[in-house]
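Note that this complex is displayed minus one protein chain, with the remaining chains in position.
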């Protein structure tokens, strides 16, 4: 569980400024426009360049899931019913060119994320802000006021008007869309080649479409206004497009610049873990993190025989989580899941197991349920999955499920689809298969962005991607979601999310399988390791190499 | 010769035209909507429509294709939101995913791929043809057996295994070589070669067996010809007989295959490129196929096509030179 | 070719020990593939059952016990992460690997030889059209084609067949170019002119006069194509159009085993060894076949090499082994 979410902390002595940090990544930073990034709280590399109204707390373990102020003086001041949020900017904030950061810059940054040219961000601004659903961004809408639901009464104040109460607005304000963009410097789709920095580093080189980045200190950033980022290294060099096996090999070898290297997107795989197992020196250089994520079997009750709750329950009983976990990399890389919510406090995790199958499944119970459902002689079903090799939808997990269900007399045919095909199918109301392997990760550590898109009946999408796979439209559930959203006390909200999760779980609309665990290796000269329990990322803003 | 060059050029244009049509058609049946991918999973229908408009995906396939052709011939203008981006002819469009002109993306990667492919080619020819000749010379001997087993192992082992092994041995364990990064030839030729040594080796190991076997077999075939008897009867050393006279007969298939491999290397070395972190066309292609980024896919395929055509033409000229009885057609 | 000629080849082939051994190895492999259910039943295992108790879950699922868990129950150990029996998986994997690789090779050779011959032997117009067509096919990346094809082909289309089609249809370029190049040289020879005079149609000339001479490079190349196709099949499974889980193939095993070669070397070595043995057998057999097809091999070939010739009944048979 979350208990072992700790990082080793790196080398002993206190971190100092200076040196060059190398980041070895597999995916290039092809999108570097704050409007286009879909990142959980501006993590990873962009957080070095973009400051946002609020940000995540940069600490190991559970405290890392907290939201804290960044450009703003606090995490936001809600109106009574949490429909209006007001922020005040800190003093002395400057862009990399020395010009001051104003509330208009932040408003403009948000506005441009509505432009079709800069699509790619998360949907919350569109859904929450008044008028967000019709606004088309500043390139089309040339009116002076822009998006009217964002008020900038003065250079330091921002007022957001929301359609309905949203207690989690401070968490939304961590996203890069809340980073300031100076209107004068905006050159549309080309902005990402040289985004104007508000953070501790600025981009001096961006080649190969984000393949190779060089960041150096932003002299106009002031440590005084930013307690979250440390900015120890003088230079940060990001090299991407690398094979994950090679990244881990380089980190473990640590020759030359690789000694002061980290990765922000590559985990240790099972084989690497098996090998590190014997090596004390390497073991010390492995950090663990969590990202709220659940892999599950999703039912579409519109499709026979999954309309029958007994069938769904039988499958829930039959699943062997031990093999599934092994298929996902073993107990160090995956934890068995029996709740839909990830097993961290911030999500409102409340232990529950509505269909206790034990570690390895309960085929007896499953058979019995099938008999009750009228499938005495077993059952033949199809399991859809993506052929992409990632933990969430991996073919290995599918075969593990197939094997387990065999014991309960259920014959599973696997339908592996090309990833795009898979996504198009499972997210379309029309084509959605009866049973598929799905996964869901939160945009921030709370139950809201976890449960609402999947189980809120009003979020069933007919003409675009639908995530409510069971097409659940239960007034009681909808009502409870609305109620929790009104809470601005996030701890209280967490408890209620947990209770709701338990209630939904009993409907057997999905079978939670496991939550992934991230193991990250870092170079031998790297100090001050913080691995976020918000997104599981090794935080480059904390790392020191001297 | 000029006639031949003109004919080949015409042929090349037709090949490229066909390739682009083919890719457009394949794209049409391939799953995935680029607008949706650019927009993100949680865009609503209206937003997707806007992005589709922006990318011109709402138009009929034929119109899209005609626009593409028009761009190739006379360039195109694209809106950046705040201004206009003129994409000069030949313009293959902008990437759906990140609005970069395809020509720019390609021209940044072409040197990498070309360095990789050409260097590897030199190595696999040396290794392959050398091994082939040596095994023709030492037929049935231990040397030949060892060489054969060696090159065959290379072929039977996927490049992701050989490559990883090479990296582990030379970069991690012995630390004789740096983990490869691409250094442009123009910047530092020594570092360029040094960094590419392992990827070249990995590819050469993979490819050389083909050349070794072909060279050996064709050499042995030529050895059965009457003219070989002449040189042996004049006391020419077996080494020379094989290396000079028998090899010459083995050249046509080797040249032909090399042209194919070299051309394919421009698109097919993606595993090597990824493994060794070389930002080449192969990588770009994989990525853009996955993200249904049509302009980039078309651009990359056309680049590969051009390489294939060029390599083929060079091969034709080479065998006309190698065998004067063959005329260029 | 007439029967008599064929029996001549057959005779020459049989007279070569290396060819016999290679053929025997291939026969054994084929038997293993065909008898997979029987043999794995003999071991008491099947290729899909998970054995969670045989692997160390905390260490990434590495098999417990030395050498990948080799033992009396699991003759070749178990697969990391799942504990599936490797002996059974190798046997069943042989089926798909051999089928796909051979099938694709046949397709490649048939198309490649036909197109290459027609291009090399035909008129300038035919050559241009076919050569440009070959260019298109060579330039078309398998990736693009493969992904598009899976979208069109219904999900229950037999996977091995699909693989044969994808691999076979897309990579006959090498064969065709080799054949064309050789044909261009060969067609200038007098005996081809003589056959033309004999009133043979071009296709007949190609078949009777050119094909026998093309057999050498084609057979040699085809022998190498077999393992290459196995490797291609492995990389196609990355794209999701390889074998469907839980089925195994050597290529698929190799590609998933890649990262394991330090933690569990057995896992990598097994499919690698199988692939290697196949390659070697095909190469040796191909070489023997090539030699047997050339009637001149027995004489003149080795004029003037090694040793005196007096009285000695010189053994030339072991000439071109391996």
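Each chain carries a letter (A, B and C) given by its place in the written order, and its residues are counted from 1.
In this section, a residue touches a chain if its C-beta (ideal position, glycine included) is under 8 Å from a C-beta of that chain, and two chains touch if they have at least 3 such contacts.
Heads up, the rule we're going with is that contacts and distances are computed from a predicted model.
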Undepicted complex member, UniProt protein name, chosen from "ABC transporter ATP-binding protein", "Modular FeS cluster scaffolding protein NifU", "Pyruvate dehydrogenase E1 component subunit alpha" or "Methylaspartate mutase sigma subunit": "ABC transporter ATP-binding protein"
Neighbouring shown chains of the undisplayed chain, as defined at the top: B, C
Positions on chain C contacted by the hidden chain, ascending: 2, 4-5, 8, 11-12, 14-16, 188-191, 193-202, 204, 208-209, 212-213, 293-296, 298-314, 316-317
Contact set of chain B toward the excluded chain (per top definition): 224-227, 229-237, 240, 244-245, 248-249, 322-325
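We adopt the following convention: only the chains that are shown with their structure count from here on.
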Between chain A and chain C, centroid-to-centroid distance (C-alpha), Å: 45
Mean-CA-position distance for chain B and chain A (Å): 38
Inter-centroid spacing, chain C versus chain B (mean Cα positions, whole Å): 23
Junction residues of chain A, two or more chains touched: 245, 417-419, 421
Touching two or more other chains - residue numbers and ranges from chain C: 147, 151, 258-259, 262
Parts of chain C lying in touch with chain B, wherever the complex brings them together: 124, 127-128, 131-132, 135-136, 138-145, 147-148, 151-152, 173-174, 177-178, 180-182, 184-185, 188, 213, 216-217, 219-221, 223-224, 227-228, 230-231, 234-235, 251, 254-255, 258-259, 261-262, 268, 272, 275-276, 278-280, 283, 287, 290-291, 294, 296-297, 300-305, 318-322
Chain A-facing residues of chain C, complex: 48-50, 52, 55-62, 80-83, 147, 150-151, 155, 238-241, 244-246, 258-260, 262-264
Chain A - residues contacting chain C, complex: 245, 269-275, 277, 320, 322-323, 325-327, 329-333, 360, 386-389, 395-396, 398-400, 402-404, 414-419, 421
